[in-house]
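Of the protein chains in this complex, one is absent; all others appear in place.
The block that comes next holds chain A.
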């Protein structure tokens, strides 16, 4: 593929995400104009690009689908489930195709044949109904109502957040786009939406406005008040009033009196306002602009900056030896600037997890349909940013978690009713950044994990002793054991071998952390903690013999000083740390460093699978933030080291992967006892 074709593939994949989003909105609200336009536009762009760069098969498919949606736009047919499904499936196939490596594979003639046939067949059914009788009134002939200003109060009856997938969110957006509008969202402490208060001047009639809410009647309450004829947004008093109620609930009587003042004179200006309403409808513009940069350039930049950090540290080292006042000043400033530079450049590589959220919305929709469950997907903090590589690596594990939540967690509507829960189950994704970690919490309000069954299963499979007494947490952690799948029946959705163990492993590889909570009947929540960047590591610099090592701070719990006499150099022993017996590994011996053992040794308590384990080092130098460099293929078997880093004095320090190190040591220990 040439560079233009590659760029088309990249762009098209982005566009397909937008398309998905638009189609889902349309599905939620078949009459919405904004998503229809968006879907149509996106398809048109894909078609144009595909034809220009020689992806004829994709261009052809996009063309026919575009034609279908054009019929919808002209009011000749309506959005139906069938139309949405056909379109989603067709573009899913296109997405798969675009992931092929070669141009030839993507443009295979027969690749999209099935979908083309489906589209044609569907088109014929529409044509047939059209020739029968012109049943659908063309949109243009509808008598436009006179311009009026409404106040709409929408109160959701189930919980939802603004970036969730509930149709109501889209409906409010659509309503707001019908004319000049001002939307006030009141949120509860939990960020769930308490109510929307919408001021809208539009030519749409009240009856039509009400029809928007037909499908969500059970889940929301909407009240409509016609305030006045004409556009109140033209009245300074009204604008002022809007400002005055920005942070308090609207009082209807007060509102009516403000509105009443201008009811009459406003009537005259209909024409002019209509134009304005149109421009207002298109006001969804982002205030930030973006540029597309190749990943390689960013990687190069980060590489240079990490070299700069190393050089800066070396420079500071030399400067402190010279001890010249003016130089020290400059070094300190240089240090600050380098840090700023590093932080800013690291941010460049971060992308919001929004792209993932769209994927998940789609997943939830598809899954709940196949499984006949009603699932409401909420997301919060979709703007949280994370390394692009991390997003890519996390997609599969998170899809797996969500699949599990819907397949095993959320009950069928009947079961939920029986348990006196809302028919709609909820899957919630919450993301936020705390210190240098991104936290992602995926929770559901389903039936929770059946601990009895997990334990029984584990015993059947011989993963734990039949007599073993396990704590609740220990039982829950069995979920992550390879070879344990709790579904009795392997369904199409989950339980196909890639289990939670793979999820946990992936997260460990990213130096992240995973924890799980589950309450019977109340649901399950999985908390994932990931480092912001894959290459920057916060660690503890320690010395063993002549070598320096970095222990990731995330793993470190506490440090103790222990006289060397109390330790025997053979393998592992138990030490009392804070009154608790903790197995301690004698790293000097394990790393076979010949250097003399100091009189006092440092024991670092680390968390290994929730169990405390100690490791010994000669001394602790201090905290150290550093750039992780790969050790290379020659050391791929040394899993206990996740990489190396260059210190300020130019020396190389190895970065320990404590999880893998302890795992190996434990295994050795067990082997030697046998």
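Assume a residue touches a chain if its C-beta (ideal position, glycine included) is under 8 Å from a C-beta of that chain, and two chains touch if they have at least 3 such contacts; residues count from 1.
Just so it is clear, contacts and distances are computed from a predicted model.
Novice: The chain that is not shown, which UniProt protein name from "NADH-quinone oxidoreductase subunit D", "Chemotaxis protein CheW", "Amino acid/amide ABC transporter membrane protein 2, HAAT family" or "Oligopeptide transport system permease protein OppC" does it carry?
Specialist: UniProt lists the chain left out of the view as "Chemotaxis protein CheW".
Novice: Touching the hidden chain in the complete assembly: which of A:355, A:547 or A:607 does that?
Specialist: Counting the whole complex, the residue in contact with the absent chain is A:547.
Novice: Which of A:520, A:563 or A:650 sits in contact with the chain that's absent?
Specialist: Missing-chain contact among the listed residues: A:650.
Novice: So which of A:310, A:449, A:582 or A:617 would be touching the chain we can't see?
Specialist: Counting the whole complex, the residue in contact with the absent chain is A:310.
Novice: If the missing chain were put back, which residues of chain A would it touch?
Specialist: Residues 306-307, 310-311, 547-548, 590-593, 629-635, 637-638, 640-641, 643-644, 646, 650-654 of chain A touch the chain that is not shown.
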